[in-house]
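Every protein chain except one is present and positioned as in the full complex.
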Amino acid sequence: MIAQIFQVLRKELLIEWRDRSRVAGVFFFGLAVLLMVAFATPQSTVLPKIAGGTLWLGLMLASTRSMDQSYAVEHEHGAMEGLLLWPVDPVAIYYGKAIANTLILAAVAIVLMPLLIAVYGVEVKGDPLLLVGVLAFGCAALAAPGTLYGLISSQARGSSVLLPLLIFPLVVPAILAASNATTKILEGDPMQQAPAWLGVIVIFDAVHWTVMGMVYGRILED
Amino acid sequence: MQTGRQWGGVVGYDALPRRWVIEGSTITAIAGLIGFVYLIAMVVPAVRRALPFRWETPLGVYGLLLLLSGNYLGLFVAPGERMMGEVGRILHVHVPAAWVAMLSFFVAGIAAFAFLMVGKRGLDSLVEAAAEVGVMEATLLCLLGAIFAKPTWGVWWDWDPRLTSTAVMLLSFVGVLLLRGVVRDPDRRATWSAVATLLSTVNLPITYMSVKWWRSLHQDMSETTGGSTIDDSLRWVMYYNTWAFVFLTVWFLATRWRLAEVRAEREVPDALPEVA
Partner (left out) sequence: MIAPFAQGMGIIQGGSGYVYAAYAITWLFFVGYAVSLWSRSREEA
């Protein structure tokens, strides 16, 4: 199983590497959100306070693009049938794709961080390692429902409306936790609240990564 | 002037004599029991078939009558609330609405799970019915909540755990309905919406707890209990109205389920003609 997941992951990343437009698209979408929120904020003194939340807002919106693309590649080239014929457990397909999506989002997040720091005038006053953890688990939280719903919406009409609507309510707890944790870490976290928030994200991830994996097989069959 | 922020024990007046509270509570209990017994009887298929009418119709009529009388009680008979005054009367519709919205979503979740296990079309129809009824009632709930919040908290909305969880649930199920709307193939539609419904239901406790945590860290508003410490003088009226909402909801669910079944039946392609 692990080997299969690895195979799927390798395929996903290889496709991504050969044509980097997807990662670029995700990155620029996220960047656009960051910049536009900064432009739209009348008082720049407010910016440091909303930096954490805006980062996650940007990542969340950008993730829908990433999920869309993840399946668009398969549909465009008629590779969907090929995917189904592959002697790989559907669950492995899910985890492979989800991990790939996580890595892409995390890469985008890491590149966005210095830009966030520059544009919003914040510093990482808290624990940087904790920040990395928040980013990693937070991106995983976005990737889990996205990979599942991406499959559904890629085959349905009106996917661009459907996908965000399906994903957003589901990731609210994760976004809440990630935004709060990031903001606390940026500000210095005097009361050590960030680890608790990270705990929330981890629980979210644990629940969703298991449940989604279990359910994915049913959807792929159809 | 908004002292409504701190509940500290929601208490009604002593204005209702003790005897009437007991009578009121008894009436409420009996009212609920009648409907409940009827519902249990309806579980038996033979009883349903014996009826010359749809089984849910009496419940619908009953619920309507209860709602009429219950609202009357809430508006004119129940005492005002000590802290909230007249505004407390809103609770008699707001709290029941919360119960039935959650009930509908719960039914949807169970039906979705059962469908994924068993695959019967009737369950998919139930998911559709419960999702729609739930969305209707959750929307009502949010509106009533806002109407309640404005005079008591001073704001139309707040991000407390219950409100936020309700809004998230509402959005999730709107998504489920939308999903059902765009998918043509019945089998796919059934599977996908069952999955989406299940995920929405699973998400509720996580959302609730994370928002609760968030609020406790901020220590803003004390959490409203919306009636859990409500006094006997008021409680029986609220429960009376709750029965009304519950039986009406059962009627809504049953009627909508029938509609879903009729539509699903229509989608099944006709059998090919026999070869002579």
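In order of appearance the chains are A and B, and numbering begins at 1 in each one.
As a working rule, contacts are C-beta pairs under 8 Å (C-beta built on N, C-alpha and C of every residue); 3 or more make two chains touch, one makes a residue touch a chain.
What you see is a predicted model; the values in this text were computed from it and never measured.
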Q: Name every displayed chain that the left-out chain is in contact with.
A: B
**Q.** Hidden partner chain, touching residue among B:110, B:140, B:182 or B:202
**A.** B:140
Q | Among B:162, B:215, B:235 or B:256, residue touching the chain not depicted | A | B:256
Q: For the chain that got dropped from the picture, name the residues of subunit B it touches.
A: 1-4, 13, 15-16, 20, 23, 67, 71, 74-90, 93-94, 97, 133, 136-137, 139-140, 143-144, 147-148, 150-152, 248, 252, 255-256, 258-259, 262-263, 266
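By our rule, only the chains that are shown with their structure count from here on.
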Q: Give, as an integer number of Å, the spacing between the C-alpha centres of subunit B and subunit A.
A: 34
Q) What does subunit A use to touch subunit B in their complex? A) 145, 148-149, 152, 155-158, 161-162, 165-166, 168-170, 172-173, 176-177, 180, 193, 196, 200, 203-204, 207, 211-212, 215, 218-219, 222
Q) Which bits of subunit B are touching subunit A when the two form their complex? A) 116, 164, 168-169, 171-172, 174-175, 178-179, 182-183, 185, 187-188, 191-192, 195-196, 198-200, 202-203, 206-207, 209-211, 213-214, 217
